[in-house]
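In this view, the complex is presented without one of its protein chains, the others remaining in place.
And then subunit A:
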Amino acid sequence: MVTISSEPLSAPLNVGFDYTRSLGPVLGRFATGLRGHTIAGVRGSDGRVLVPPAEYDPVTAEKLTEFVDVGTEGVVQTWSWNAQPLDGQPLSHAFAWALVKLDGADTGLLHAVDAGSPDKMSTGMRVRVRWAAEPVGSIRDIECFEPLDAEPVERQPVVGDDVTMLTTPIHLRYDHTASPEESRYLRGLAEGKLLGQRCPACDKVYIPPRGSCPTDGVPTEDEVELPDHGVVTTFCVVNVPFLGQRIKPPYVAAYILLDGADIPFLHLVLGCDAAEVRMGMRVRAQWRPRDQWGTTLENIDHFEPSGEPDAPYESYAQHL
């Protein structure tokens, strides 16, 4: 057994994506209006003016088509105080969330009110739109609302082609934790060891070890140190370039079954012509220089043919 800390490894995981959506006739009209400093509502089945406009009535689901422009001032229907704004919110200093019923509208619009402090907020207070510096056709063209006694900010509307698309960047932060079993495996790699574990039910050796054997639903247990050589079970030749590719095609991505393991893992096979790689080929790990090792399988740069005779098909047929 290798003595390794049992605290699971964790690391920041930041995910991001710019969601791009088409707007359609109703939301497109609303977005185009905002960019030009007007606010469009739509008349619902019950005669109410809905702002923001709905494509279909919230109660009857009837298609709505009668647009009604409403005012850029309105009344706070309710509010809450946001003392510590989060990333992406309309203002980076403390503000109120509010439902604002614009003049001529019958429903509340969710947005921020820049009031300075909660004692400046009250239900029924009047507020007006503060437009964004660079309108693009989005709910964010309303920078926020502000009390009527605030100093007005001069902002210019933009006129142009109809707005048809909306891009919303989404960025979320996580603390990603490896399982206890994966953590042992990753710490082993940092010491140049390949640590698998055996399932107590089916006796299969997994590398990486797992919090649950997918066949038996129990955690893998007994540790097995595996050698850094094995056999190619199956492979593919990558001929297509893609974003982030680190090796010039063609090259080989292969499933490699370490000797003594029951589950292969994916790695690169280099050091020979791609056309020479075959099922059953015996390969050996090519480690990076020790001073570059970390808690990652990238410590192994790639696998190379070891020159030994190929393994017979029957020896790995159950591990494909």
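Convention: a contact is a pair of C-beta atoms (placed from the backbone, for glycine too) under 8 Å apart; a residue touches a chain by one contact, two chains touch by 3 or more; residues count from 1.
Heads up, the rule we're going with is that contacts and distances are computed from a predicted model.
Choosing from "Acetyl-CoA acetyltransferase", "Cell division transport system permease protein", "Phenylalanine--tRNA ligase beta subunit" or "Ring-1,2-phenylacetyl-CoA epoxidase subunit PaaB", the protein name stored in UniProt for the chain missing from the display reads "Acetyl-CoA acetyltransferase".
Screening A:Gly36, A:Gly71, A:Gly108 or A:Gly260 against the full complex identifies A:Gly108 as the residue touching the chain left out.
Among A:His93, A:His176 or A:Arg288, only A:His176 touches the chain that is left out of the view.
Against the chain not shown here, subunit A presents residues 7-8, 13, 15, 19, 21, 23, 27, 30, 44, 48, 50-52, 54, 58-59, 77-83, 86-90, 97-99, 101, 107-112, 118, 123, 138-140, 166, 168, 170, 172-180, 182, 201, 210-219.
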